[in-house]
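Excluded from the complex is one protein chain; the other protein chains are retained at their positions.
Showing chain A:
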């Protein structure tokens, strides 16, 4: 549940979601669920050459299982905190 909690804290921030099919979508994180399905608002496609039809969609729901990366705002990341939290999570503690 670590990343679920982590992403919940990022709601309202700008993120870029890169999918496994290489599409990258930028938008405001609206919500996230336990499966890491992501809802974005005010989305726009980062790479317009490959998916020009998408352009700007207002709201977008992205299935968690197709996400490759979520690019975070630099000031939204406390690296030490994440390190400790992931180690604890992996140990089951």
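By our rule, contacts are C-beta pairs under 8 Å (C-beta built on N, C-alpha and C of every residue); 3 or more make two chains touch, one makes a residue touch a chain; residues count from 1.
Here, contacts and distances are computed from a predicted model.
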(request) Using the UniProt record as the reference, specify the protein name of the hidden chain from among "Chloride conductance regulatory protein ICln", "Serine palmitoyltransferase 1", "Probable tocopherol O-methyltransferase, chloroplastic isoform X1" or "MIF4G domain-containing protein". (result) "Chloride conductance regulatory protein ICln"
(message) I'm checking contacts with the chain that's been left out. Which of A:57, A:72 or A:85 qualifies?
(response) A:57
(message) I need the residue numbers on chain A that touch the omitted chain, in ascending order.
(response) 19, 21-23, 25, 33, 35, 37, 39, 43, 52-66, 87, 90-92
